[in-house]
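Every protein chain except one is present and positioned as in the full complex.
Right, subunit A next:
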Amino acid sequence: MASQYQLEFEKPVFELEQKIQELADIAADNVELKTEVAKLEKKVDKMREVIFANLSRWQMVQVARHIDRPFTLDYIKHIFTDFVELHGDRLFGDDHAIVGGMAKLDGEPVMIIGHQKGRDTKEKVYRNFGMPNPEGYRKALRLMEMAERFRMPIITFVDTPGAYPGIGAEERGQAEAIARNLREMASLTVPIVVVITGEGGSGGALAIAVGDRVLMLEYSIYAVISPEGCAAILWSDGTKGAQAAEALKLTAPDLKELDVIDEIVKEPLGGAHRDHETMAKNLHQALARHLKELKALSVEQLVEGRYQKFRKMSRFAG
């Protein structure tokens, strides 16, 4: 699907595409014009390639937040079969900002958990803009523990601005819900593969992101705070997101460099929002490969390996 929503830096490409379309419309049987169109189409691809190969961190933030970027339910549709969505934390309610359920990946049962954003206004509100309350994290944990009982690997999709900062969230223990997930995910005895698909927003992302493998899509982001939040604090100016994005080093290549993630999953030309099928195909292959490797490990190797993986994530002197 070609996205209609244009990012600022994509505009030249869209303009050229529009011109090509106009030309193609009048070209009809004119062979000369047709060759011209074909030439220009190549030029568009090249242009897009160049733009996306040189995205600034702030531009990547915008791609990561693109409204047409595939969300968890899109990946579920394209990669898995037999999805049965499961609802509720059995304590308070059902959080629509996190979806979960069982499904089959290449015929094998897995448990899927992921943040879910909305595309139109109504759905955005319904999904609370992908910002979970404690019940979302508790639902996630309930499903992960179920996965452990039934020996199903867990796959999580991370795409949230962050955990919701609200009165109810605090009253029902947002911090406790996140903390508990971190502790429990560390010792689950089934393989966990985490994919940062869009925005990896701080603790709200990490609460479903402790895994044996952590993958990031090429233009996804992952940081301790949103660029705007960081800018508001450091420069008392929430509009300096671009500057903060640079400082936070929040892109997939940045995190690969720091050994915080294991692999960068290639996105189709121009970003995942331009081609859900290709994105899903790339991700499908990566998931299958990592799960295969993890399934070969003993429970001890798996759990201790996960512990050591996160254990090593720090830099200090002395």
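Structural remarks
Everything that follows uses one rule, which is that a contact is a pair of C-beta atoms (placed from the backbone, for glycine too) under 8 Å apart; a residue touches a chain by one contact, two chains touch by 3 or more; residues count from 1.
Operating definition for what follows: contacts and distances are computed from a predicted model.
You can't see one chain of this complex, but its UniProt record names it "Acetyl-coenzyme A carboxylase carboxyl transferase subunit beta", from the set "Heme exporter protein C", "Cytochrome c biogenesis protein", "NADH-quinone oxidoreductase subunit H" or "Acetyl-coenzyme A carboxylase carboxyl transferase subunit beta". The omitted chain makes contact with just one of the residues A:77, A:90 or A:183: A:183. The omitted chain makes contact with just one of the residues A:130, A:153 or A:203: A:203. Although one chain is not displayed, its contacts with subunit A can still be listed: residues 163-167, 169-176, 178-180, 182-184, 186-187, 202-203, 206-207, 209-210, 222-225, 229-230, 232-235, 247-250, 254-255, 258, 260, 306-307, 310-311, 313-318.
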